[in-house]
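A single protein chain has been omitted; all remaining protein chains appear in their positions.
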Amino acid sequence: MMWISIAALTALAVLSVLVPLGFRRAPVVALDADRAFYEAQISEIERDVARGVLSLSDAESAKAEAARRLIEKHDAQKPAANSDRSRRLAAALAILFIPGLALGLYMNLGNPDLPDIPLSARLTAPPVPNDVFAAIAKIEQHLATNPDDARGWEIVAPVYLKTGRPRDAVNAWNNVIRIAGPSPDRYTAIGEALLFAEQGKVSPEALGAFEKALELEPRFPQARFYVGLAAEQAGNVERARAIWSALVADAPEGASWIEPVRARIAALGPQIKVPAPDELAARAVTALPQGEQQTVIRSMVERLAARLKEDGKDPEGWLMLINAYNVQKEPEKARDALSEARKALSGDEAALEKLKTLARQLGLEG
Amino acid sequence: MTRKSRRLVLISSALAVLAFAAGLVLFALRDTIVFFYTPSDIDAKHVAPGTRLRLGGLVKEGSVVKAEGKAITFAVRDANGEIRVSYTGLLPDLFREGQGVVAEGVFEGKGQFRADSVLAKHDETYMPRDLAESLKKQGLWQHNQPGAPEARGK
Partner (left out) sequence: MIVETGHFALILALALAIVQAIIPLWGSLSRDATLMRAAPTIALAQFVMVAIAYGALTWAYVTSDFSLVNVFENSHSLKPLIYKISGVWGNHEGSMLLWVLILVLFGALVALSARNMPDDLSASVLSVQAWISGAFLLFILLTSNPFARVGMPPIEGRDLNPILQDPGLAIHPPMLYLGYVGFSMTFSFAAAALINGRIDAVWARYVRPWALLAWLFLTLGIAMGSYWAYYTLGWGGFWFWDPVENASLMPWLAGTALLHCTAVMEKRDALKIWTIFLAILAFSLSLLGTFLVRSGVLTSVHAFASDPQRGVFILGILTLFIGGSLTLFAIRAPMLKQGALFAPVSREGALVLNNLLLTTACATVFVGTLYPLALEALTGAKISVGPPFFNYTFVPLFIPIFFAMPVGQLLAWKRGDLLGAAQRLTLVALAGLLAALIFYAMQGGPALSAAMGGVAIFVILGSFFDIASRIASGSSGGAMVARAMGMPRSAWGTAFAHAGVGVTLLGLAATGWGVEKIASMRSGDSVELGQWQVTLDKVAPRPGPNYRETVAHMTIRSGGAVVAQIEPSRRFFNSRRMTTSQAGLLNVSLGQIYVVISDQETEEPLDTRLYWKPFVSLIWLGPLMMAIGGALSLTDRRMRLGIAQRAKRRRGPEPKPLAAE
């Protein structure tokens, strides 16, 4: 078929040159056209006179001018020639040159064996196994006409993610939510896709999605994990540790994700160390019998508290004190100490940060 | 009038119009053109405060501050410098932190610039040519920014 149309078109092209060359023509001399023009011009002048646009004397001189030009034209005409030799040469040129150039160039540029490949033909063709792209295209066609088919969007969304089109996945999940309503796993899926799109970075947009999931279901594990990840990426290691530790603590028995989360927690590195009371004193205390131990520790703590009351510019001391109250199971005192410490250390950003971290670790706040 | 004097009238009026136009062009070229600079050009060329110019560069991440009303300030940076730009009005659609921008306005000295118009890239892959060249020279040009359409399935 292809070659038939090539042949037909080539023949048409060659004939378009040969046919007019086949008739010997009597030349139409330019004079005929000139005469027609000047006659038209003169009749127009007469019309203008009739309409009153042109005065008679102007009309006469204009006519004279037109006539003068026509005569000049007449004198300038050259006779036309007609040569058989040049006709034959031109015909030969057409017969050889047109197919030669066209076929030569087409062989270089064209793909005569390649059929048309319209999209519709590819969609109705039997599906090639594993042709995930064709499958996507089919679903997309379907969704273009049925944009409210939540099931379709739900099927295509994870496929988008797998084929490296996370933004399309986000759009698909948004459509599912629009049609079928929100759910924690849908929001989490959006967040995950956004994470994918940003090469693993939890963007504010993604964090927003996870937080929406948690609004619906505050204990939803995946979303909690990612919120923790966001904290880690933001440099807030302790917050990440707190979120993940709580996640592990809440985990149902035998949940498969516990180990990976534990690994993440371990990867966060050691916790901020509360400075220990000085070694000698500690050893001395442990040597004492149970009851006395408590008394000694209490008095040590009281001394520490008194010292800090006089001179509060000792961040290490405050951390020790708060920790000690906590060990003694006296959260009220620990909280008071915390607020006093904050007052005393106001202005020392690094120390305040440490206090904040400790407070969170000990669960003294929120 | 003779043929000669008619021609003289035509030619002299033509010359008069041309001279007028040439004068206008020279005047306008002296007063209305605006140079294009990047922040480091401004340092290197010791641009005088009060000069009107076009400033091109990347919007520095985290530098956009929206104040009361429509006043906005942001920093335009390139590899070696940055300039703080203040602008009142709506930012163009494609204005983003980390993306290319061209601001036209007056350099006020000391790293401050007051813009009266701000142009952002016209689409994700288009960048003003001047800007693209300057940034390329400085090695700040990333051709495949995330979000640029990837070729698929070829």
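Brief remarks follow.
Order of writing sets the labels: A and B. Residues in every chain begin at 1.
In this section, contacts are C-beta pairs under 8 Å (C-beta built on N, C-alpha and C of every residue); 3 or more make two chains touch, one makes a residue touch a chain.
From a predicted model like this one, the values you see are computed outputs, not experimental measurements.
Listed residues B:Val47, B:Val64 or B:Leu91: the one in touch with the omitted chain is B:Leu91. Taking the whole complex into account, subunit B touches the unshown chain at residues 1, 3, 6, 9-10, 13-14, 17-18, 20-21, 24-25, 27-29, 31-37, 54, 70, 89-91, 93-94, 104, 122-124, 126, 128-130, 147-149, 152-154. Taking the whole complex into account, subunit A touches the unshown chain at residues 1-2, 5-6, 9-10, 12-13, 16-17, 19-21, 23-30, 32-34, 36-37, 40-41, 44, 51-53, 58, 65, 69, 73, 76, 78-83, 86-87, 90, 93-94, 97-98, 101-102, 105-106, 109-112, 114-120, 122, 133-134, 136-137, 140-141, 144, 147, 167-168, 171, 175.
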